[in-house]
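After the structure tokens below, expect a handful of questions from me.
The other protein chains are all here in position, but one chain of the complex has been omitted.
Right, chain A next:
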Amino acid sequence: MQALYAQLLVGLINGSFYALLSLGLAVIFGMLNIINFAHGALYMMGAFVAYFLLNLGGISYWWALLIAPILVGIFGMILERTMLQWLTGLDHLYGLLLTFGIALIVQGVFQNYFGSSGLPYAIPDQLKGGVNLGFMFLPIYRGWVVIFSLVVCLATWFLIEKTQLGAYLRAATENPTLVRAFGINVPRMITLTYGLGVGLAALAGVLSAPINQVRPLMGADLIIVVFAVVVIGGMGSIMGSIITGFALGVIEGFTKYYYPEASNTVVFVLMVLVLLVKPTGLTGRAA
């Protein structure tokens, strides 16, 4: 039984990364109608920015949590301005192909300069060590990841679902022409939204840097699972993607305990089952 509690907690930790990433994807898909395949690459860039800040500028992890999402977010907004905006109104496939291409290029460039085995990034001193919970040894850093990402997820949900700005955004998705008629700069809002989604990915990257290696392929390995999470949760649903992210982390954790060989596949099996029963995802509405 003790082992189960431990696996539950470990699952929640992984779930926080799934939640943060799928949340960014859901925001981008919900507001821009773009299937952002570059998300994994942007997550990786977040981790690399944190690494550079520390090793070139001596800037700590805490500042990296703020600076990396902003820098990568700006990079994302440049992408949106120069490339993605021309795809508005076209089939989803175009956005998918474009962002997939961008992801391959970004990964290729990083791999060319930094190789594939990655760079070390230490856990910040304040979060080193761990506490013995009785049923498991919990590294403080992991606990921090769960709490921090939960807060960020809920804040994002609040911003989009409960504020005036969020209301504009949702309205602009429904009917951009009408919202423009009210004097709101819709293209700028869309650019900022893309920046927000990208920033969330970069934030997840910074969070994962001390746990995993900072590797060019770290995002490529994760992004497919995250897409499955989004599909299961329902494309574009903010709360759906948060809950599914955490839930799938937990399910994966249990699989790692009971049948580890299947731990890479279980998410996809679930995806198939969900699509068979409810093609719009667990919380999604029919388009």
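Just so we're on the same page, contacts are C-beta pairs under 8 Å (C-beta built on N, C-alpha and C of every residue); 3 or more make two chains touch, one makes a residue touch a chain; residues count from 1.
As a convention for this text, contacts and distances are computed from a predicted model.
**Student:** The complex has one chain missing from view, so what does its UniProt entry call it, picking from "Leucine-binding protein domain-containing protein", "glycine dehydrogenase (aminomethyl-transferring)", "Lipid II isoglutaminyl synthase (glutamine-hydrolyzing) subunit MurT" or "Twin-arginine translocation pathway signal"?
**Tutor:** "Leucine-binding protein domain-containing protein"
**Student:** Touching the left-out chain: which of A:M218, A:I242 or A:V274?
**Tutor:** For the chain that is not drawn, the touching residue is A:M218.
**Student:** Among A:I59, A:M136 or A:L282, which residue is in touch with the absent chain?
**Tutor:** Selected residue, touching the omitted chain: A:M136.
**Student:** Out of A:T82, A:S117, A:Q164 or A:T177, which touches the unshown chain?
**Tutor:** Result: among the candidates, A:S117 touches the missing chain.
**Student:** Name every residue on chain A in touch with the hidden partner chain.
**Tutor:** Its contact residues with the unshown chain are 3, 6-7, 10-11, 13-14, 111-120, 122-123, 129-130, 136-137, 139, 141-142, 211-213, 215, 217-218, 221-222, 253, 256-257, 260-261, 263-265.
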